[in-house]
Each structure stands twice: as structure tokens, then as C-alpha cells.
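For this depiction, one protein chain was excluded, whereas all remaining protein chains were kept in their positions.
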Amino acid sequence: MEHPSISRRRLLALFGAAASVPVLAACGSSVGGGGGGAPAGGGGGGAVKVGLVVPQSGVYAALGTDMQRGWELWLGQNGGKFGNYTVETVVADEGETPNTGQPAVQKVLQSDNVDVVVGLVNSATALGVANLLTESKKLLVVTNAGAGDVTGAKRTPYIWRTSFTNAQVSAAMGTHLAQSGFKDGVFALAPDYAAGTEVIAGFTKTFEAGGGKVVGTAKPAFGKTSDYQPFLTQIQQSGAKATFCFFSGSEAITFVRQYAQFGLASTIPLYGSGFLTEGNVLPQQGDAALGVQTTLHYSDQLDNPANKAFVESYTAKYGESPSCFSAQTYDAANVLNRALRTATALDGDSIAGALGGIGTVEDSPRGPWTFDGQTPKQNLYLRKVEKVNGTLVNAVVQDLGQQSQPL
Amino acid sequence: MLVSVLNGFSVGFLLFVLAVGLSIVFGMMDVLNLAHGALFLCGAYLGATFAGGWGGFLGALGLAAVFGLVGGGLLSLMTEPLRKRSHLDQALLTLGVALVAAEVLAIVFGDDPLSVAAPPGLNDSVQVFGVSYPTYRLVIIGVGAVLALAVYLVVERTRLGALVRATVADREMVSVLGVDNRLVKAAVFAIGSVLATTAGVLGGPIYGARPGLDATVLILALVVVVIGGLGSVRGALIGALIIGQVDIVGKYLLPDLSSFILFAALALVLVLRPQGLFGGPVGTAGAR
Amino acid sequence: MTAIEAPTVPGGAPASAPRVTRARTGIIAVAVLVVLAAAPFMLAPFATTTLTRVLVFALFAVSLDLLVGVTGLPSLGHAAYLGAGAYAAGWVSINVTAEAPVPLLVGAGFGALAAALTGWVTVRSHGVFFLMLTLAIGETLQQLADTWETVTGGANGLTGIPAVRLAGTPLANAGFTYWYVLAVGVIGFALVVMVARSPFGAALRGIRDNEPRMRALGYSTARYKYAVIVMAGAVAGLAGALLVAQQRLVTPADMGFATASFALLAVIIGGAGSLWGACLGAALVIIIRDALGPSLDGHGTLVLGIVFVLVVYLLPRGAAGLRIYRRRR
Partner (left out) sequence: MSVLKCVGLSRSFGALAAVSEVDLAVGAGARHALIGPNGAGKSTLFKLVTGTMKAHAGSVELAGRDVTGLSEAKRCRLGMSQTLQHASLFASMTAAETVALAAQRHGGGRISLVPRKQPAVAERAAELLADVGLDGREHVAVASLSHGERKQLEVALALACRPTVLLLDEPAAGMSPAERARLVELLAGLPAEITVLFVEHDLDLVFALADSVTVLHLGKVLLSGTPAEVRASDAVREAYLGAGRREELFLA
């Protein structure tokens, strides 16, 4: 009597083998030489292969789409070339966590043999792949992950950033609030995870330096809190004159809506780091977001010629106005183009060296900025949510001046 | 402080509507329905798509009932062939269904988090204890209380309720009495699922709808069922209200420890009464 | 790696599988080991890294199978012990030494410790209630890793973990790391097979089939369940140390619900109780998630869910792994 489990196991083995063949078919040896494959062709001319690792699935998918659009827009406007290298882009899905992010970076480095990696939304992934880049001596241009360590405590010459650091964004708000009448009481809260802690630390440092007093703090559970009433009641009873907070994604939507529902919006003005009202969260927040003021290094309402052109061509091509994620990746292409004009070769060291020498990026949509410690030293803008002919936007209220990464 | 206690009730009642379906299905058929969270999320997305007017809200509730019945019936049908096998197989089956459902919802509704507007008239706030409190949540307390009463009456007072309780006590005996407990099981699965999708629509304006919400809500429902005890409506109600208070008032008193409050409460109950406050020794070493 | 697990009769008549099947399994095992060992020569670095991830996940699935398949304890929180081992191994590699045996021993030790500290809550329960308790424990430990920033790096994870050093030389490339993981993985697998085929293993299978009867035979089953939970925790911790050796990064996502449910899926696909089946199941899960996932634009889990449902139906004897496979008259 043939036992069923034998036939099932044969079926299983067959299915397993069939599934694994396509993956492991790529031949070549992974024992020779240190780290990834040998660097691709060098010298002037020829092609440069770029691995664009952005989220195409999971919670950050919308950010990934904005980034890819920013990248393709710049290439479209500049004949798809960096210097006189034609750009060949390989896109990989960063996903939501390092479990998918790190393999994606490994894939573009080891099997697609790219010269430069661009992208990464998740800070844990950016920090996690540092050793991959240093060992394969390839350059990574981070276009979002805001953890301070990436270009601070855990800096490596192979990782540069065209976005921001968490503390840099909130430090500008700290100084501003200290000078605008809220000195004697601000309540600060952010989710209980690394980025939240960094933002609050950056804010508190400059706010207290300006003589301000933080009257209360709270750390809602990250990713698990959907009812902020306990914290809102605490804010009301702490006697704070204003609230500073940091939330992104679905938490930003829920918090801002509940902030209005519990009546705090009219009595205690809400301030935050730019991501509270940036990109696709704003339309979901609706009128609850009206009047919320945030600081960020970009807004599609910025009044400078570079941004006007950028917003116009982006909206024409994609039917939506760009977010800071699109601008950050647009700039990544810009700085790589400048670097490859002077870089002698395509390996990490030469491009990194060239990047150090590109000086001010004066034609950036966010306004002129320069690299300082491998991350932008840039203007931070105070923005306020207003309704402009029917749609909610982050109108620029004031330029809070240049701010580098607080160390 | 008082508003936190009030809000604790609103969260508690919503949790009850969510958890009671899981508790009955598990208590009755020993099927741990890990797809319960996906049913909730389906309701939430229905609420999000039809948000706007009262027509939309009631339409969403109606559709949620339909999806709940279909979903419950389907799940009951799918677990039927596994009836002779261990309860673990049925739980694993629902885990597979939960994975598939979550991905299908992500494909259909996309990855962006959606916010859900409360129906007009309930979208504003009202002064309670000198602080403004969203009217919608007051309504949730009312609706939750009514649903709790309804479920309690159905289970305790009606013939179907008696049948459900009898099947929880001894499924073989019920089948000996000539009742085809496959129908009873399908009915309870359907009711449990309708409760889950309804909770999704009701929870929309508070929780919104986003990928990953199904796992968060499943954990919450499991905590309520573990603390409240399995298979008992009373346990689910008391468990949900306790969790509502512990979660909300706890976060108000200890804002910096809010990540741990829920799990600390769970650990406490597991240490003191492993079978939960009201549950019989269903899962533990009790005679089965 | 594929010695077909035929439980030796605990001291009873000679092994049930007749002499010829025992030889056949020996040959298959050696053959697979040779192919696996030669893999890095034939594969590109990325493929080797994927295979390394498969080996790590396979050892983790085998440790879970010791609970699910051999003892009948379905756990949805086993990833917490993988995480405990990974964080411990990572921390020791950064702050003390990355020299070969240290991270492995520390990882296995902390995996066992985490299992010992949390396992006692679950030994009184069984079946689906055990499943629920372990789910709650897994979530609690993941939350701990998410917020204990000073040690675990919180949501950013523990990063910058130095490569493992073997007798002083760091394992720099994908090939050496692969061999290291293969060697330790085979040892871990052999340990689990050994326990499963020992008299202790026979007692575990008795508990799986009929725990009340085992109590009536004089076995205090709670103590056996606690012991096997700690052992499985240790092997999971060892797998955690290998995870660190491979990806040199640990984040709370590594110990979350997704990892635990995929491991349970791997065990069920392989036929709970057949330890080498768990390895095959692990290979399938990782290949679908990591290799085919991106091409399904990130919806690899959909395929896994469907496979899961099919496998639960296809299983002739249920996930509890009641293996009746001797074809006697």
C-alpha cells in the first residue's frame, strides 16, 4: 500500500526544486576576491549602472513612487546622462523592513554589479547595509533615511545623504518656538522608536537653549497606537501653550484628526516636524490639518525658479505635485551628475572624492545647499497648512535659515 | 482624568464587538480564527470607501454584514474537511487565509493609510467634563452597549443561544440530539464574522484603515479573549472593558511606558489565572 | 542534512526501517551535504547569500519542529528566541569579541535563557491555547527589543556588527560565511535529530500523541515540555547567531509575527515531525519570499498564504505530525 505521505513528499521535492532553479541558476563564483564582483568599466564615457532601491510594497510604497518619479524626471530632463556616462538604472524593492531592504541592496550590489546605490527610506536598512557598502567600496546616496548616525556616529566615507537628519529638521522648530512667545510651556511627543527619540532630542536641545521650557512629554507605542486621547488630555492639563510632535504615515493622519476632534486645535496650536503633513497624508487629514505649522527643508510651494520649474514639470508628467521625497531623489541625480563630470573612475572612492568637491548645489528645488559631513547643510522653512483653491498645501511662511546636522 | 475613563469605555465597547466573535467561535468550535483581524480590516476598508453621508455609512454597515456572512460561511466551510483533525489544523488554515486576505486587501485598496470620516452630525465634538470629546465616540459607547445587550440576550435567552452554549459544553451530545452541528457552527462563524466586519466599519473613524491593521487588531482581540476567558460572552465583555480602561487610563498616567501597559496587564493575568477571568479550564490542563 | 528521521525504537526491537532504507538515507544525506558544500563554487555571491539565509532559516525551522512536530506544541512566538540569540550574539561581537565560538555560544545561551524565562507560562497549556500564549509572548519580547534602545538599538536595530572571525581571520566574503553557517547548521541539525531519536525524544512523541496517558505512565509532562522549550530556544538562539553572522544586522522585524508564522509554515509544509522536511519547507518559504517576492511586486506572502492553505488540506495526517508510516501487515 503506497503511503500518501511518500507521494506528497515527492510532490514537495519537485515543487521545491522547480522554485529554486531560477534563483540559483546565476553562475559565477562567490569565493574569489574580497566582497562583491570587480568594479565595472572605469574612465570617461561608457555607462554608469545605478541601483535604485526604493519601497515598492508595504507601508512606504507611496514614498518609493515619489522617489522613483523624482529620479526619472531628472534623467528625462538631462538626456539620461551623468557627465558623459549614460545612466542605466536597476530598480529593486526596499520593502518595509531590513528583512527585505538588505537583500535588495545585496542583490543590486552582488548580482547586478551596480556602481552606485541610490534610495533607502528605512533608517534601520540604511544603517544595516553600511558594512556591505564599505566592504564592496561602492557609494550609497541615501534619499530619505533620517537617522543621525548614518552620517554621524556611524559615518562611513561610502554613504552620503541628500535628504536630512531627524534632529536637523526639529532643531529649527526648537529655535523658532523659543523666539515666538511659547517659551514658558511646550508639550513634546513622538512615537516610542529611534527616529521619534532623535526628533524630540533635537527639538528640546535648541528649544531649551533658546530659554524655552518643555512642560510634558509622551511616547505613544510606535505602530500600535490608534487612540491618542490619553495624550491629548495630558497636553490640555499640562498647561502647555503649544504642542510639538513628530508622526508620519497613518499615525500622522490619526493624530492630527484626533487633535482637532478633541478640540485642541483651536486652543493649543500644533507644531511638528515636516513629515506630519507631507505628501499623501495631508489630503487624508483634511481640514483637521488647517493651521498646523511644521518645519522642513522643502515644500512644493517654495517660491524659487528651480522649484517652480521642478513642480511644473513634475505635475505635468505625473498629475500630482512633488513631495520632499521626490525632491530629495531629484537632487541625488543632480549631485551624481556634478560628481561624475569630475570623477576619474566609477568606484566608490573616486565618486565620493568628487562629491566632496561639487560645492553649492544652487539649482536645487529646495534652494541652494552644500554637503557638510556628507549630509546637506540646507535652509529649513516654516510651513503652514492652508487651503489654496480647494487643495491643502504646506504654504511657506518663513525661511528659518541654514541648518547643518546637529551632532 | 474622567474623560480618559469615558474614552476607556468607548475603546472597551469597540474591543468587545471585535473580540466577542473570536471568543464565541473559539469557545464553541475550538477554532482559533486568526483571520478575524482580516475581517475587521475588510469592514474598515468598506467604511473608508463609502464614507461621507449617512447613506454611505449605513450602506457600508449593510455590505459589512453581507461580507461577514459570506466570509464566516466560507471559513466554516473551509474548516469542515478538517473537522476530524486537530484544532491546530483549523487554526493554521485560518492563518493561511489571513495571509491571503491581507495581501488581497493590500492589492485592492493599495498601501496608503486611509482615514475615515464619521457620518455627518457625528463628526464634531461636544463638551464633556469640561473638555471637548468627539460625539462619534459617545455613539460608539451607545452602539457597543446595545450590541453587547443584543449578543448577551441572543446567547442567553434564545433557542439559538441555548444551542450555542450546549455545543460549547459538549458538541457530541448536541449532535446526538439530532442537531446538525455543522449548521450551528456555520451560523456562529457567520455571526462572529459579521461582528468583526461591523466592528471594522464602526472602528473606521477611530482606527482608520491601513495594511497591517489586521495584525494589530488580532493581537488586541487575543489579549481580550485571553484575559476575559474563552467562549464566554460575559468574559469577552468584562475583558474588553477592563482592557479599554487599562490601556487608556494607563497611557494617561504613565505616558512614557505606553508601549508596555497592555502586555504587562496580559502577563499579570496569565500568571494569576491562566485560563482567564471567566473562562473554564478550556485550554489548560482541564479535562477535555 | 537529509538523514530521514526514522525514530529508533527506544530500546525496542531493531530500528523499524529495514537495513536497506537506513543505508539509502545515509547515501542521500552525504550526497546532499557534498552538493551543499560545493555550492559556493558554482553560485554567484548573491545566490550564495540567499542560500545562506535558507540555511539559517532551516536551522530555525528545525528548532521549531522539535516543538511542533516532535512534542506537538505549536508555537507562534518562537521567533522571539531567534531574536534573543541574534541580539546577544551581535552585542557580544561588537563589545567583546567576534571570535568564532563566542557569538554562537552566547547566542544559544541567551536563546535558552529567553525560553526559560517565558516558557514556564505555557507548559500548563497545550494545543491552540499554547499557540495563543506563545503569540502573546512573541509580541511582548518584540516590543521589548523595539524600545530597549540602549542595548538593542531599538527600531534602528543593532548595526555595524563585525564579521565573524575564525582563528583570527574575519570571514569576508559570501563563500566563507556560507561554509561557516553550513558547518554550524549541520551540527545544530544533528543535535536536534539526536534528541528527537533518543529515549527523551520518544517521551516527547508520547506527549504529542497523548499527554494525559503519559502522565498516567509516571512522566511529569510539564517538566519535559519545559525542558524541550528551553532546548528549542537554545537551537533557535544558535540560528540567531548564524543570522548575525550572515546579515550582520538585527532588527525587531527579525523576531516578529511574520518570521514566526513563516517558520511554522515551513515546518507544516515539510510535514511536522520530519526534521529534514522542515529544512525543505524553509528553503521553499525563503525562496518564495526573497527571490520570487520582488517579481510579484512585493506580494510574496500571497503565494505563501495559498501554499499554506493547500498544505494544510493536503496533509494526510494533520499538522500534529502523527506520523504513521510503517507499512506493516
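Order of writing sets the chain letters: A, B and C. Residues in each chain are counted from 1.
Everything that follows uses one rule, which is that a residue touches a chain if its C-beta (ideal position, glycine included) is under 8 Å from a C-beta of that chain, and two chains touch if they have at least 3 such contacts.
Every value quoted in this text rests on a predicted model; they were computed, and no experiment measured them.
Asker: Considering the entire complex, write down the shown chains that touch the omitted one.
Answerer: C
Asker: Using the document's definition of touch, tell me which of C:203, C:230, C:244 or C:263 contacts the absent chain.
Answerer: Within the whole complex, the residue contacting the unshown chain is C:203.
Asker: Which of these touches the unseen chain: C:21, C:169 or C:220?
Answerer: Reading the full complex, the residue touching the unseen chain is C:220.
Asker: Since one chain has been left out of the picture, which residues of chain C touch it in the full complex?
Answerer: Answer for chain C: residues 7-13, 16, 194-195, 197-203, 205-206, 208-210, 212-221, 321-324, 326, 328-329 touch the chain left out.
The rule is short, and it goes like this: only the chains that are shown with their structure count from here on.
Asker: Can the chain contact pattern be summarised as a line, a ring, a star, a complete graph, or none of these (other)?
Answerer: complete
Asker: Determine the centre-to-centre distance between chain A and chain B, using the mean Cα coordinates as centres, and give it in whole Å.
Answerer: So the centre of chain A lies 36 Å away from the centre of chain B.
Asker: CA centre of chain B versus CA centre of chain C: separation in Å?
Answerer: 33
Asker: Counting only residues that touch at least 2 other chains, which ones in chain C make the list?
Answerer: 143, 146-147, 299, 315 - these are the residues of chain C that touch more than one other chain.
Asker: Two or more other chains touching the same residue: where does that happen in chain B?
Answerer: 106, 259
Asker: Could you pull out which chain C residues touch chain B in their complex?
Answerer: Chain C residues touching chain B: 74, 121, 124-133, 135-136, 139-140, 143, 146-147, 257, 261, 264-265, 268, 299, 301-302, 304-309, 312-313, 315, 318-320.
Asker: Using the touch rule from the top, collect the residues of chain C that touch chain A in their complex.
Answerer: 39-51, 53, 143, 146-147, 149, 153-157, 159-161, 163, 172-176, 178, 247-249, 251, 253-254, 258-259, 269-271, 274, 277, 280-281, 283-284, 287-288, 290-294, 297-299, 314-317, 323, 325, 327
Asker: Give every residue of chain B touching chain A within the complex, in rising order.
Answerer: 1, 3-4, 7, 11, 106, 110-115, 117, 125, 131-134, 136, 206-208, 210-213, 216, 247-252, 255-256, 258-259
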